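A single protein chain has been omitted; all remaining protein chains appear in their positions.
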Amino acid sequence: MTDIVASNRDRLLQAAVEAKTFAYVPYSKFRVGAALLTEDGEIIKGANIENASYGGTICAERTAFVKAVSEGHRKFVALAVTTDVASSIAPCGMCRQVIREFCPLDMPILLAASSYLEKEDGVRECTLEELLPFSFGPEDLERDRG
Amino acid sequence: MTDIVASNRDRLLQAAVEAKTFAYVPYSKFRVGAALLTEDGEIIKGANIENASYGGTICAERTAFVKAVSEGHRKFVALAVTTDVASSIAPCGMCRQVIREFCPLDMPILLAASSYLEKEDGVRECTLEELLPFSFGPEDLERDRG
Amino acid sequence: MTDIVASNRDRLLQAAVEAKTFAYVPYSKFRVGAALLTEDGEIIKGANIENASYGGTICAERTAFVKAVSEGHRKFVALAVTTDVASSIAPCGMCRQVIREFCPLDMPILLAASSYLEKEDGVRECTLEELLPFSFGPEDLERDRG
Partner (left out) sequence: MTDIVASNRDRLLQAAVEAKTFAYVPYSKFRVGAALLTEDGEIIKGANIENASYGGTICAERTAFVKAVSEGHRKFVALAVTTDVASSIAPCGMCRQVIREFCPLDMPILLAASSYLEKEDGVRECTLEELLPFSFGPEDLERDRG
């Protein structure tokens, strides 16, 4: 874990918990909060926003990313995600793909159980590559066809 | 158009233009900017954020909505959308559906041509209902089956 | 309504009802069936297929379209949609956008109540243009930027 991540770790996890507050989850009742650390130390929060069509639902992680990117951020150093569940929950595949668009494969992703402060193993730490191995990315669209 | 929208109209259109700046559009090269006016007069901006998977792309309008909702806003009074095209461009169906989740059917939606300031008819004004008639919404999921 | 649609109307509505049988809806319990009539008189069925991520859900209408297009069909003349609800339910915005990619604006879309056979007004008939006015489409991506 890089220095910038280590020094912001607690702040980032706390931000993910706060982010959960504004989840809009009338259908699943499954709140998720995400917090994204930008290269310059800013933390951007996201919550999951559901939709009656179900398919129009946007997860907490993607909310954080589109928020950050639409405000001009392009480089990120860590992501934290938390839910109301007592164990770590990992991002869905769609979110992993959106993370892939903007982040290095070794970027740390912290998956915090709801009560992570009270447990020794409350935060699972992984990298983007561990969550999305053999990933499809922007450079694949450039490959020669034929 | 309500008073709050009228008094914020120029500011809202200008914010949509500014929002376009941070569009991430390596695939379509089609920048879109959106600006959402909340009930308490705050303006929240969004840009389109594309993804190598294409399906993972999130439009400017949806970016503005998930940003706003994840920050605690739940009531909106107007939306402005603009692009780099010389005529008005309307939101895609997916965005109309996300707007539908949170907004009254008579909410004004302003569709601004790229050079709307120089033209008399540079801003097309419509309502959500005009863009998504006979809409499917949250209450439909509650209807009796059988 | 064109002759081909009129002569296939009952068959198309019946196919939409049958399509509903295979809906995969563990989350919403809201079954939808769709049936798409191709230019050469073939009927292609679709049901909604949900996903634990919610955002990965694909509606009945889109299922019918990707099925048809991936089998080589490119021209369509009518679509029928039905649910388990006693009144007509219209497609979500995302589906309207996918229909827009392949169909003429005047294509008839039949929205059938669950018990449409027993009611006089059991089938609401509209066109794509009525469901998605001022639509965004493939030609918009070609417009000059500037």
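Order of writing sets the chain letters: A, B and C. Residues in each chain are counted from 1.
As a working rule, a residue touches a chain if its C-beta (ideal position, glycine included) is under 8 Å from a C-beta of that chain, and two chains touch if they have at least 3 such contacts.
Since this is a predicted model, take the numbers as computed values, not measurements.
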Point to revise | In the full complex, displayed partners of the excluded chain | key: A, B, C
**Study point:** Candidate in contact with the missing chain, chosen from C:Leu13, C:Ile43, C:Ile58 or C:Val77
**Key:** C:Ile58
Revision key, fill the gap. Filtering A:Asn8, A:Thr57, A:Ser70 or A:Ser114 for touch with the omitted chain leaves A:Ser114
Check your understanding: Which of B:Leu12, B:Ala68, B:Cys92 or B:Leu131 touches the chain that is not shown?
Key -> B:Cys92
Point to revise | Touch residues of chain B, complete complex, unshown partner | key: 27-28, 50, 52-59, 92-94
Point to revise | Where the missing chain touches chain C, by residue | key: 19, 21-24, 26-27, 45-47, 49, 51-53, 56, 58, 60, 62-67, 69-72, 74, 94, 97-98, 100-101, 136-138, 140-141
Revision key, fill the gap. Residues of chain A touching the missing chain are 28-31, 83-87, 89-98, 100, 111, 114, 124, 126, 130-136, 140-141, 143-146
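FYI, only the chains that are shown with their structure count from here on.
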Review point. Taking each chain's centre as the mean position of its Cα atoms, how many Å separate chain A from chain C?
Key: 34
**Study point:** Shared interface positions of chain C, touching two or more other chains
**Key:** 28, 92-94
